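All protein chains of the complex are present and in place, except for one that has been dropped.
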Amino acid sequence: MRNDNSQHLTPGALPSSMQLTREGQLKHFLTIEGLPPLLLEEILNRAEQFLDLPNKAQNKAPVLRGKTVMNLFFENSTRTRMTFELAAQRLSADVVTLDIRHSSTSKGESLLDTIRNLSAMNCDMFIVRHQHSGVAHFIARYCPPHISVLNAGDGYHQHPTQAMLDMLTIRQHKKEFPPLKVGIVGDILHSRVARSQIHALTTLCTGEVRVIAPRTLIPAGIEQMGVNVFNNMEQGLDDLDVIIMLRLQKERMQGGLLPSEREYFSLYGLTEERLKLAKSDAIVMHPGPVNRGVEIDSRVADGSQSVILQQVSNGIAVRMAVMTMVMSGQATEQSLL
Amino acid sequence: MRNDNSQHLTPGALPSSMQLTREGQLKHFLTIEGLPPLLLEEILNRAEQFLDLPNKAQNKAPVLRGKTVMNLFFENSTRTRMTFELAAQRLSADVVTLDIRHSSTSKGESLLDTIRNLSAMNCDMFIVRHQHSGVAHFIARYCPPHISVLNAGDGYHQHPTQAMLDMLTIRQHKKEFPPLKVGIVGDILHSRVARSQIHALTTLCTGEVRVIAPRTLIPAGIEQMGVNVFNNMEQGLDDLDVIIMLRLQKERMQGGLLPSEREYFSLYGLTEERLKLAKSDAIVMHPGPVNRGVEIDSRVADGSQSVILQQVSNGIAVRMAVMTMVMSGQATEQSLL
Partner (left out) sequence: MRNDNSQHLTPGALPSSMQLTREGQLKHFLTIEGLPPLLLEEILNRAEQFLDLPNKAQNKAPVLRGKTVMNLFFENSTRTRMTFELAAQRLSADVVTLDIRHSSTSKGESLLDTIRNLSAMNCDMFIVRHQHSGVAHFIARYCPPHISVLNAGDGYHQHPTQAMLDMLTIRQHKKEFPPLKVGIVGDILHSRVARSQIHALTTLCTGEVRVIAPRTLIPAGIEQMGVNVFNNMEQGLDDLDVIIMLRLQKERMQGGLLPSEREYFSLYGLTEERLKLAKSDAIVMHPGPVNRGVEIDSRVADGSQSVILQQVSNGIAVRMAVMTMVMSGQATEQSLL
C-alpha cells in the first residue's frame, strides 16, 4: 500500500490512502483523487446491480440491517440528503439525520467533541456535508476505526458520490471512457462537483477533458489536473461526446466575477444552437437544481439529449454501492485483526 | 369509463377520472368529487380492517414493504403529516418527509423540476399538502405513471382523506347514510374540509346535508352542491344526527368577515344548550385542532356526544386504506400493460 503521510494536509493534497484499508478496500469515501481505476469501476458495477432493485417486488436489501447511518448536514442540501437517506433505508440501515446547524455545536461544543459523542452512539457510518473544505477528511481522521465516513460535499473541494453518479450515467450511454471528449462548463472555480468529476474522468482514462468558462471562473493551474481550458464556449463544445453543465452557484458567487446572469447566458448558456456544435449523439448533464435560462435553455434541459433525471436515479444506486463497499471493507478489516 | 377531459381544469372542475385507472381502480386520491359510491365504501371497509391492527402483537402490515412514500409538505401541518407518516410506517414503507419550505425550491427551482427530480428517486407515492388549490392535481398530471399522488389538503379546495375519516366515524355510529341529517357549521368559505365532506356525504346519499354559517362565510352558489343553507345556528341544528364543527381558520380569515371571536361564539359556538336542539343521540365532530370557546364549548368538545378523538384514530386507518388501494391499483395497471 502507498503511504502518503508525507503529503501536506491541506484540502488540495490530502492523503488518499487514508480512505483505503491495508488490503486496498474502500473504507472511507472522501475524494476521488488517488483511487485506483478498478475501484471506481467496482462502484459503477455495484451501482448497476442496485438499479434494478426498485422494480422488484422485494426491493429491500438487508445488507446494512442493524447498522446505523448518521447524516451530518452542516450545510443544507435537501436533494443530496434525501438520496443518502433513501439509499440507507433501502439497504435496511437505521438512519438518523442531524441538522447540525441546530445542534449542540450551537451550544459551543467543538466539532471534535460532537464527532466523539456521535461515535459513542455505536454509529457505523457518517455522511458528512459541510461548507468548508476538508471537514470529511478531518472527521475520518479522528473518528474511531469502526466508522466509515462518506463525503457528501465539502466546500469547494470534493463531492465524490456526485462524480461517480455522473460516471455511471456516461458509461450507460457511451460504454467506454478512452474514446470520449468530455467538457465541463461553468463555474469551475467554486465547484467541488467539477473537481471530483475531473479526478474521476482522468482516472478512468477519458480521451480529453475540457473545462469551459470565463477566465474569472477557472482556478489557476487547473491544467495540471490534466484538462484543456477553453474560454470560448463555441470552441469548447466542438466535437464533444459529453457536455456537463455546472450550476451557477449564485449563493457562492462573490461580487464582480460575472457581469450579469443575462450576459453569462449569452456567452456560456447551453442553447439548442450551441448544442449542435457537439457530436450529434452528445449527452447533456447537469447536477441540479437547474437554473433554467441562466446556464441552460429549457429546451435543452428537457430535450432528447438531456440525461439529467437519469443522473438523479443513478445517485441513489451509486450511494447504495459505496455504502455496501465501505461496510464490507470494514468487515474484512475486522476479520483480519 | 368516463372521460372528463372536456371539463375545464380550474380547481373547481378538475377531471375526477384522472384519479382512476382504466379498470376503475383508485390510482390517485385527489378529490372526492366524481368518485363512485362503491369506491368510497371500499375505502371505509378497508379502513375498518386496519382499525384492529394496533392491538395485535404483530401490527406491522408488509403491504408497502420496499415502496417509497414521500411526504411533500409545502404547508405546515404537524398532525396530518404525522398520521400519513404513521400510516406509511405501519404498512412497512420507506418514508421520507420533505419540508419543501426549506428545500431546493428556495434555490429557485420550479415545482415541476422538483417533482421530476423526486420522481427520479424511484418514489412510489407522493403525499402533497399545499396552500394553493390544485397543486396535487398538477403533480398527478405531470409525474410519471408509476407514481400515485394523495392530496393531503390543497388551498381551499379539497382534503379528501379528512372527509373519508369523517365518513368512517359517522358510519361507525349511524350505520347508514340515507336516513341522516348532517350539518356542517362554520367557515365553509375557506374550508377544503367542508368541500370534501359535502362531496362525500352526497355521494353516499346522505338524507340531508346542511351548511350553517354567517352569510359572509358561505360561498356563492353552494346550493348547487346539494346542500341546504342555514344562517341561523338554532334552525340549522334542529333534528340533526351529525354535527360537524369546522375549525375557525384564524390564519386564513381576512379582515372584516367576522366582527370578533366572542361574537362568533355567541352566534355559532356549539354550547351544551344548543346541542339539545339536535337529536338526543347526535354525534359532534371536529377536524381539530379545536379552538375551545371559539367554535365549540369545552363541555361539548369533551362531552359524551363528542367523537373528535375517534376521528383522529380513524385518520390513520383511512390513510392506510387509501395507500394500499392506490398501490394495488398501480399493480393491476402494470400487469395489464
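Labels for the chains are A and B, by order of writing; each one numbers its residues from 1.
The criterion applied here is as follows: contacts are C-beta pairs under 8 Å (C-beta built on N, C-alpha and C of every residue); 3 or more make two chains touch, one makes a residue touch a chain.
If you're wondering where the values come from, they're calculated on a predicted model, not measured in any experiment.
Enquirer: Touching the left-out chain: which of A:23, A:52, A:113 or A:263?
Expert: That would be A:113, which touches the missing chain.
Enquirer: Out of B:45, B:76 or B:131, which residue would touch the omitted chain in the full complex?
Expert: Checking the options B:45, B:76 or B:131, the one contacting the hidden chain is B:76.
Enquirer: So which of A:96, A:257 or A:277 would be touching the chain we can't see?
Expert: In the full complex, the listed residue that touches the missing chain is A:96.
Enquirer: Tell me where the left-out chain touches chain B, residue by residue.
Expert: The missing chain touches chain B at positions 54, 56-60, 76, 78-79, 82-83, 85-86, 89-90, 250-251, 288-292, 309-310, 312-313, 315-316.
Enquirer: Just checking the interface: what residues of chain A touch the absent partner chain?
Expert: 65-66, 68, 94, 96, 98, 102-104, 107-110, 113-114, 116-122
In this section, only the chains that are shown with their structure count from here on.
Enquirer: Roughly how far apart in rotation are chain A and chain B when fitted on CA atoms, stated in degrees to the nearest 5?
Expert: Best-fit rotation on C-alpha atoms: 120 degrees.
Enquirer: Any idea how many Å lie between the Cα centroids of chain A and chain B?
Expert: Here the centre of chain B sits 42 Å away from the centre of chain A.
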